[in-house]
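For this view, one protein chain was removed and the others were kept in their places.
And now, subunit A:
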Amino acid sequence: MKKLFDIIEKYLMPPMTKLSEQRHLRAIRDGIISTMALIIIGSFFLVIAFPPIPRLAELVQPHVGNILIPFRLTMGLMAIYASYGIGYSLAKSYKLDGVSGGVLSIAAFILTLVPASIEGHGWMLPMANAGGAGMFVAIIMSIFAVEVLRFLHKRNFTFKMPEGVPDSVARSFEALVPAAIIIVVIWTVRHLWGFDIQGFVMDLFKPLVRGVGNSLWGILVPIFIITILWAAGIHGVSVVGAIARPIWLVLLDENLQAVADGVAIPNIAPEPFFQWFIWIGGSGATLGLVFWMIFSKSKYLKSVGRASLIPGICNINEPIIFGAPIMLNPLLTIPFILGPMITGILTYFAMALNLVGRPYILAPWTLPAPIGAYLATGGDWRAVILVLINIAIMMAIYYPFFKAYEKKMLLEEMANEEGALVE
């Protein structure tokens, strides 16, 4: 087992470290995270428009169109918001002006849309690809915009303002040349040559999104990598999320659109799937272990268990990962990695067979899992039952390993006490 940890430390950590430190991936991660508040609040309007209680649903039915406006203008324009966030973060990472990077990125993204003039309404932008569907385009255009900005900055291809011009004015002039290049290039490619950037990029990423969205691998691989990283004491979700989150968001967006259109929900595995059904109590579903520790005969395990209960209910489990510890502890690592894979498979099939609703709402991750699961599925009580079943399964899986570890701890504690008496 020690060898396994050595292998992780030696072969898995360095590439993962590089990956999560990679400048563009970091900008994507930070940029997308900056839109989370809009996505969370926006998607809740969908629940209001289609409440789980039939009587209520009837009542709001005539107002659905109006209720969905905040949803459409947040979630439905997510790629635009994300463009700004990504452009801002990436520009800042190059020590360039963040706001210029953000604004140029929005422009670069919007230029890939084709406006149309509609009688009686004037010019309109199609929103179909401005939401989650346009996520990958937003990422690519933002990187393009900021790289142009950086290249010109490095070559000093900018208007320099004389001394005494206020900073903010100078900065907006510095972005003139980059803005001209970005606009002309994308305009030429998209509108003069008629090359469909949106369609091209979406087709490119389609296999990836499809492969993840509804396959068992799309669930087991992230679970395995996240838990094994945590077992080595590394924040697994933050590493894996850097790559997986754009995909998870596209899946979530497709589910939301389906609900808004009143058709069957297509995808099983957007992020809430992991958050509420698998990571109950935090990565590795440690809430089950916390319950055993609270009643442990070992003084140490008991006190760590008690201190970990409330954070655990809020899905914060660093106290138990570093306190028990689970990290680099072969006994507790086994259920920590295997348990979530088992509940993952169970949950996958429960959703694939439509025994439990599929998640489409993003709720704050610190909510207790049963509540989160209820909200995430738009108010499906069966989701709550599944979460409780998963907690019971995790308790059963942790039990034998916990007992073995407790025995070891008790022996140590006894030896310490005896040692103290002899002294």
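Quick note on the criterion: contacts are C-beta pairs under 8 Å (C-beta built on N, C-alpha and C of every residue); 3 or more make two chains touch, one makes a residue touch a chain; residues count from 1.
Definition applied: contacts and distances are computed from a predicted model.
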| item | value |
| --- | --- |
| Missing subunit (named according to UniProt) among the choices "NADH-quinone oxidoreductase subunit G", "Response regulator receiver domain-containing protein", "Cytochrome c1" or "PTS system, cellobiose-specific IIB component" | "PTS system, cellobiose-specific IIB component" |
| Hidden-chain contact residue, picked from the options A:Ala145, A:Ile197, A:Met327 or A:Met409 | A:Met327 |
| Sole residue of A:Ile48, A:Val221, A:Ile243 or A:Ile316 that reaches the chain not shown, by the stated touch rule | A:Ile316 |
| Residue of A:Ser172, A:Ser215 or A:Ser238 in touch with the missing chain, whole complex considered | A:Ser238 |
| Interface with the unshown chain - residue positions in subunit A | 13, 16-17, 20-21, 30, 33, 230, 233-235, 237-239, 300, 303-304, 307-308, 311, 316-319, 321-323, 325, 327-328, 366 |
